[in-house]
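Coming up: chain A.
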Amino acid sequence: MELTGNQLMFIIFSGVIVLFSILTVTTRRILRAATYLLFVLISTAGIYFMLNFQFLAAIQLTLYAGGIVVLIIFSILLTSHISQKFEPVGWKKMILSALASIAGMIVCITTILNYKFSANAAIAQEINMDVIGKSLLSYEHNGYVLPFEVISVLLLAAMISAIVIAKKGKTQQEK
Partner candidate 1 sequence: MNLHSFLLMRHELMLTGIALLILFIEIFFNEKRNHAIIPICISLFFINTVIGFLLPSHSGTLFGGMYKTGELQILMKNVLNVGVLIVLIQSVKWLKSVENIGKTNEFFIILFSALIGMNFMISSGDFLMFYLGLELATIPMAALAAYERSKNKSAEAGVKLILSAALSSGIMLYGVSMIYGMTGSIYFDDISTAFTGSYGLNALALIFFFAGMAFKISLVPFHLWTADVYEGAPINITSFLSVISKGAAVFILSIILFNVFRSVIVMWQDLIYITAAITMTVGNLFAIRQTNIKRFLAFSSIAQAGFILLGMISGNQIGMTAIIYFVLIYIFSNLGAFGVATAISNATGKETIPEYNGLYKTNPKLSLTMMLSLFSLAGIPPVAGFFGKFFLFTAAASQGFYWLVFIAVVNATISLYYYLLVVKAMFINHNDEPIAYFKSDFYTRLGLLICLVGMFVIGFASNIYEFIFHVVSKI
Partner candidate 2 sequence: MSYLNLFVIVPLLTVLAILFTKGKKNAKVISAVGMSIQLILGIALIFMYLAERKVNPAPMLFTQDNLWYQSLNIHYFIGVDAISVSMICLTCIVIFAGVFASWQVDYLPREFFISLITLSSGVFGFFISLDLFTMFLFYEIAVIPMYILIGIWGSGPREYSAMKLTLMLMSGSALILVGLVGLYFNSAPNGGAYTFNVLEIAKVHIPIEMQRFLFPFLFMGFGVLGALFPFHTWSPDGHASAPTAVSMLHAGVLMKLGGYGAFRVAMVLLPEAATQLGWIFIILTTISVIYGAFGAVVQKDLKYINAYSSVSHCGMVLLAVLMLNKTAFNGAVLQMISHGIMCALFFALIGMIYGRTHTRMIDEMGGIMKVMPFLSVCYVLGGLASLGLPGFSGFVAEMNIFVGAFQNPGTFYRVCTLISCASIVITAVYILRVIGIMLLGQVKHEEHNHLTDAHWYERISAGTLVATLLIIGLVPLWLSNMIGNSLVPIAQKFLAVIH
């Protein structure tokens, strides 16, 4: 069987995703975990590219890889020593969790494989920024202005929440 470029890319990306996600959850050094996560996220962005979702891929890179991971790393720096190594996970917990995860995986995968997805006959929509922008601001069917507004509320609320929680209380400062 000959590999097409796409297939090769897929194999690489998925390989990276699987490998590094496993590493992310198993490594005993926290900063490495963050780094591995970054790899996973970037590979995911790669997959998005592969599937022609460039905008999404860009968001993935900026927001996820750029934003969240950085946030995480900052917080790691705030709360942990870089060189800190976790204690190994208790084997009981590990085996049970692994069993649960594998069982779930098997159930999900077999179920998915048993299902015959039927493709929509419609022609693929061209995805460019124009379309995305328009749908994002459209309030018609298939328009996303409402979620867009709501997510802004969410962001605001999250911001305020984060500030309220994270800022040092006045009483404490006085102490």
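Brief remarks on what is shown
The definition used in the following text is that a contact is a pair of C-beta atoms (placed from the backbone, for glycine too) under 8 Å apart; a residue touches a chain by one contact, two chains touch by 3 or more; residues count from 1.
These made the cut because all candidates are chains of the complex that A comes from, given by their letters.
Keep in mind that this is a model prediction, so the values were computed, not measured.
Of 1 or 2, just one candidate touches chain A in this complex, namely 1. Those residues of chain A that touch candidate 1 in the shared complex are 107-108, 110-112, 114-115, 117, 120, 138-147, 150-151, 153-154, 156-158, 160-165, 168-172.
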